[in-house]
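Structure first, then comments.
The complex appears here minus one protein chain, its other protein chains still in place.
Let's look at chain A:
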Amino acid sequence: MNVADLDQLWVYLSGNPLLSLLATLVVFALAVWINRALGGTALLHPVTLSIAMLIGLLLLVDMEYATYFEGAQFIHFLLGPATVALAIPLYDHRERVRRLLGPLLIACLVGIVTAVVTTLGVALAMGAQPATLLSLAPRSVTSPIAMGIAEQIGGIPSLAAGLVLLTGSIGCALAPWVFRLLRVSDPAVQGFALGLSAHGFGTAQAFARIGAVAGAFSGLAMGLTGLLTAFLLPLLTRLFGLS
């Protein structure tokens, strides 16, 4: 039996999309398992964990991101249809939305303007680079939308995606503290605030920690925020003279 050289085998495998696709799925499954073993803490989200492990792995085997992405793009591509699919939870909760439309819209607008203005304001004051600034701007929107927006306004999509993920875990960690401080116990309000400020992470957290009502309102806030931010952000960045 002939056995191929190990380094030749590696040359073949590392040039094949199969390896990075498989690595992404296996690492994600492992990250979910680790997170569960640690009691589902919001501080060590499976996504953050997967990204850290995959970056470590790529550095270890000395693989370029572009090579990795050739395989991983098949997963990445699904973000588009997943964004479209956000219309389904929005449609499911249309009655509740219609009833609360006024307050929700006002709260959503206030939240978005606060998010964008404080982000740009603080980052400008701290002297961040322009590319960082424009990638930070859409940070409270769910990733697929944020990446599209970042691309539109001149930020870096992959940097924006990473910052969105960081925002999500920070939002989930801060939220219980804010709710206690403001003495808010209404699950609808809690869920909406979580979905607005921490998008998908917040929605998962709302479902898991507060309940179904909070989860529904969180999903709604996530969709609404994504939609409104996509319209508002190009205008707001122009206001700051950034694009």
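The definition used in the following text is that a contact is a pair of C-beta atoms (placed from the backbone, for glycine too) under 8 Å apart; a residue touches a chain by one contact, two chains touch by 3 or more; residues count from 1.
In the analysis below, contacts and distances are computed from a predicted model.
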item	value
Absent chain [UniProt protein name; select from "Holin-like protein", "Cytochrome aa3 subunit 2", "Inactive transglutaminase fused to 7 transmembrane helices" or "ABC transporter ATP-binding protein"]	"Holin-like protein"
Candidate in contact with the missing chain, chosen from A:34, A:90 or A:213	A:90
Hidden partner chain, touching residue among A:3, A:18, A:37 or A:126	A:126
Sites on chain A contacted by the missing partner chain, in the whole complex	24-25, 27-28, 45-48, 50-51, 54-55, 58-59, 65, 68-69, 72-73, 75-76, 78-92, 94, 100, 102-104, 106-108, 110-111, 114-115, 118-119, 122-123, 126-129, 131-132, 136, 139-140, 142-145, 147-149, 151-153, 156-159, 161-167, 170-171, 174-175, 178-179, 181-182, 184, 186, 188-190, 192-193, 196-198, 200, 204, 223, 226-227, 230-231, 234
